[in-house]
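Every protein chain but one is kept in place in this view of the complex.
Right, chain A next:
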Amino acid sequence: MHIAEGFLPPAHAVAWGVASAPFVVHGVRSLTREVREHPESTLLLGASGAFTFVLSALKLPSVTGSCSHPTGTGLGAILFRPPIMAVLGTITLLFQALLLAHGGLTTLGANVFSMAIVGPWAGYAVYKLLRRSNVPLMVTVFFAAFVADLSTYCVTSVQLALAFPDPGSGFLGALGKFGSIFAVTQIPLAVSEGLLTVLVMRLLVQSSKGELTRLGVLVAQKQARTGTETEAVGR
């Protein structure tokens, strides 16, 4: 989903940058608040960022005969809510833009918008929706990660189609073209990401019950339900 350096016309590059900036600023604020109020969550924050680091470096072959990589943003969005993921995703994208010539500074705004904003929010929305419908936690986690991954690549397709409409068939023609490159390739990878996120969440459930309960992912089993509801309101 990385739009290469210089591959978005200046007006588009600026527009996506302007669109992304408030999310990242708000994210930085949420992140500092989280760290100040709950210093013990720093470790898990680091682990969520690390998950994005690993997954976005993993280029995997797909059914279309090309390679792509997952994003790893679903996990952090579930644990710490999307604003914080906007920051962690931006850090990953900056690392790749500066050291790997993967993505770029001029396209950072657009890439942040797809991977660090829309992906986490879409995944989080799915998570909330399924949790409310009493779907088992792990099924919820799978679909949240799947949607976070796939929506990111759909947004990239839209961004490129807006910047480079097909001379004949216009925006929709270009969307079909970029969609077949990105979105179709991404479907099996989104499944992989879903499975890996479930794996990490299973390990977290085994190892960090207290943390997950505080974050509202696990419902406190021995306490009365009202206890967790007040926490949900407080967040």
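Keep in mind that, in the parts below, a residue touches a chain if its C-beta (ideal position, glycine included) is under 8 Å from a C-beta of that chain, and two chains touch if they have at least 3 such contacts; residues count from 1.
Throughout what follows, contacts and distances are computed from a predicted model.
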Given the choices "Cobalt transport protein CbiN", "AIM24 family protein", "ABC transporter ATP-binding protein" or "Electron transfer flavoprotein subunit alpha/FixB family protein", state the protein name listed in UniProt for the chain not shown.
"Cobalt transport protein CbiN"
Residue numbers in chain A that touch the chain omitted from display:
1-7, 9-10, 43-44, 46-47, 49-68, 95-102, 104-106, 136-138, 156, 160, 164-167, 174, 177-178, 181-182, 185-186, 188-189, 191-192, 195-196, 198-200, 202-203, 205-208, 218-219, 221
